[in-house]
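With one protein chain removed, the remaining protein chains of the complex are shown where they sit.
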Amino acid sequence: MLPASPRQRRLLIQAAVVVLLLVAAAVLWRTAAHNLSAQQLRSGFGFLRDPAGFDIGETLIDYSPRDAYARAFLVGLLNTVRVALAGIVTATIVGVLIGLGQLARNRLIGVLCTAYVEVARNIPLLVQLLAIYLALTQLLPDLTTPLHLWGGALLSKAGLHLPWPAQQADGWRVEVPQVEGLSIVGGFSLSAEFVALWSGLTLFTGAYIGEIVRAGVLAVPRGQWEAALAVGLTRRSAMSHVIVPQALRLIVPPLTSQYLNLTKNSSLAVAIGYPDIVSIANTAINQNGQAIECIAIIVSVYLGINAVTALVMNVYNRRVTRKVF
Amino acid sequence: MSKKAIAAFAAALTGLCAVTTADAGKTLDAVKQRGQLVCGVNTSAPGFSAADSQGNWKGLDVDFCRAVAAAVLGDANKVKWVPLNSQQRFTALQLGEVDVLSRNSTWTLTRDASLGILFTGINYYDGQGFMVPKKLNVGSAKKLNNATICVQSGTTSEKNVADFFAANRLKYKQVVFDTAEATQAAFYSGRCQALTTDMSDLAGARTKATKPDDYLILPEVISKEPLGPSVRRGDDEFFTIVRWVGYAMLEAEELGVTQENVDKLKASSQDPATQRLLGVTEDTGKLLGLDKEWIVRIVKASGNYGESFERNMGPKSALALPRGLNNLWTKGGLMYAPPVR
Partner (left out) sequence: MSADTRAAPLRALARAPVADDAWRTRVRRGLFPTVPSGIATVVLATGVAWLAWHLLDWAVFKAVFRPDYAACRALEYHAACWGFVAEKYRLILFGRYPYEEQWRPLLATAIVLGLLIASAVPRLWHRGLIIGWVVALALFFALMSGGIFGLAPMESARWGGLPLTVLLTLVAMVASIPIGIALAYGRRSGMPVVSWAATSYIELVRGMPLITVLFTATFVLPVFLPAGVKLDALARVLISMTLFQAAYFAETLRGGLQAIPRGQSEAALALGLSWWQVQRTVVLPQAFVHVIPAFVNSLLATFMDTSLVMVVSMYDLTGALRLALGDPQWRDFFIEGYAFVGAIYFGGCFALSRYSRWLEARLRREHR
């Protein structure tokens, strides 16, 4: 009864799968449409033009509660990208230092680096984040009586305020943050939420990157080391001209997935009050009830960020693997 | 693949297509069949719905649900309590996880019109305010220019504080958390200089401070927050029952029927209104799908509105809130029940 030829069997199976998927999609659509209309819930993306009505704690662009939901989502997206980029940069620096530190000749440094890696990798990121945030908000002084750091920076429960060049009436000058009334004005501010999220992501992902760097450097055959030293290169020269280029080839692919993980982990911002895209979508769902649309937006945003990051890293990967001996 | 497999496959496909999307109405029948009312309450709102360490729920909203259970099922204890945070509450009601949402939620147009729910009435007239530490030396909300304010996400508080500051041409910075506990924890740690939510919530939050006397609730009331229970849209029968349970409790207070004297009044009262209320001369319950003793059971379970208020948030309770707007219309408040007849 069933076609004996494998090709026809495969066509039949594929046709069956397509039919099954279409039927499942139709059933789900019907159920959802019925459920939504029975409760008279709105659907569709029209809400993006409505005024949001809520404020956002920190924004890179101008935003007011009268702006549309679409702008609120844009603010969230920029916040996510901001913390992800900052995290990627510092995590890479920390990871490279720690990874090379584990391989240092000085055994004390090696042991300390390994201890850090083991502790940071084996405690969940959320636990680390919550602990860092609580420590920052409980232990630092109030906004009105901040710690004065070197350079004019102010550190308080509200975060870090740095002096920053700003355009005044008479040209550009460095503006030093000052306490005025109930707030700190001037300068460039990094909120406590941003600092906590950034530190947590850096410490956690840095440990994983350290392991990747260590594995990559160790995977280069020992003969390369010995030959380089025998030819007369110093340790530092050997490292940068012989070992690192070869290690990079092994490091870059897992590094890409760590960068993607860091971006995904930035969604934990919702637990400590940093207004990233997930947090804003969450607020939007609560204010207008359109869960499916908002979650679809978040998913597309993350897929987009993933695609861009993977693309950039692939280009770098090809550059790194192109140099053949 | 054998013939049997194909036949089974086809049957499954047809079955899927035939999955009927049954109506979500008829909550009353479902509740009676289940033998239990599922009531959505707050995770922890002292005075409205909070569980003690034994797991017993107490509060104004809790008393309301017990009254509904007493009216519909005859037993105030046949309630399953589902604690919900501010994000889950309306979704839980929309999707049928709870029958009644009695969770100090504000009645607004958006919520009535676009969330698939309907508010049945108001059981607490509240307003939004601010709480600040006394050492901030701020006596009025208008002096909170450039302050950092903690607010919970997904509440009317978020929108109202934006409106207040815009209207007064002041600036502020907000820090938003997803749970009330996290919001209060951030305020008490000093991360923000002010906490904003309903006045009744502020009173409850202050009881959770290490030193309640260090905090001041500012006098300004910046919004109207009529709090009340809600049910799903599309079930008029259940909506009417829940609405009239609230009014019955008010009418009972107006006529002086209390938990202690309800039996005595049922047996011996000569006042026609009281006789009607307690089912002696008329059966108002039948019109709702209940029986004539429905109000008697309500009052026995939770008392009248005034008793419930005094017990949960009156002067002798931890919150010590004045009746204020929540008094009967005959005593200068806003509580006014349509006649139970």
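In this document, chain identifiers A and B correspond to the written order of the chains, with residue numbering beginning at 1 in each.
Keep in mind that, in the parts below, a contact is a pair of C-beta atoms (placed from the backbone, for glycine too) under 8 Å apart; a residue touches a chain by one contact, two chains touch by 3 or more.
Since this is a predicted model, take the numbers as computed values, not measurements.
Participant: Checking the contacts here: which visible chains does the omitted one touch?
Facilitator: Checking the complete complex, the chain left out touches A, B.
Participant: If the hidden chain were put back, which of A:Asn35, A:Thr90 or A:Thr144 would touch it?
Facilitator: Looking across A:Asn35, A:Thr90 or A:Thr144, the contact with the absent chain belongs to A:Asn35.
Participant: Of the residues listed, A:Thr205, A:Asn282 or A:Asn317, which one is in contact with the missing chain?
Facilitator: Result: among the candidates, A:Asn282 touches the missing chain.
Participant: Thinking of the whole complex, not just what is shown, which of A:Thr90, A:Thr114, A:Gln224 or A:Asn306 touches the missing chain?
Facilitator: Once the missing chain is taken into account, the touching residue is A:Asn306.
Participant: In the full complex, which residues of subunit A touch the absent chain?
Facilitator: Here the touching residues of subunit A are 10, 13-14, 17-18, 21, 28, 31-32, 34-36, 38, 105-109, 112, 118-119, 121-128, 130-131, 134-135, 138, 229-234, 260, 264-265, 267-268, 270-271, 278, 282, 285, 291-292, 295, 298-299, 302-303, 306.
Participant: Since one chain isn't shown, list which residues of subunit B touch it in the complete complex.
Facilitator: Its contact residues with the unshown chain are 19-24, 43-44, 55, 80, 82-83, 85, 88, 91, 95-97, 178-179, 181-182, 185, 188, 208-210.
The rule is simple: only the chains that are shown with their structure count from here on.
Participant: List the centre-to-centre spacing of subunit A and subunit B in whole Å, with centres computed as mean CA coordinates.
Facilitator: Taking the mean C-alpha position of each chain, the two centres sit 39 Å apart.
Participant: Which residues of subunit A touch subunit B once you look at their complex with the stated criterion?
Facilitator: Going by the criterion above, the answer is residues 1-2, 16, 19-20, 23-24, 26-27, 30-31, 34-35, 38-42, 53-57, 64-65, 134, 137-138, 142-143, 157-158, 180-183, 185, 191-193, 270-271, 273, 275, 279, 282-283, 285-289, 291.
Participant: In their shared complex, at which residues does subunit B touch subunit A?
Facilitator: Its residues touching subunit A are 1-3, 9, 13, 16-17, 19, 21, 23-24, 86-87, 90-91, 94-95, 110, 113-117, 136, 138, 144-148, 153-155, 158-159, 161-163, 166, 172-178, 182, 186, 189-191, 193, 232-234.
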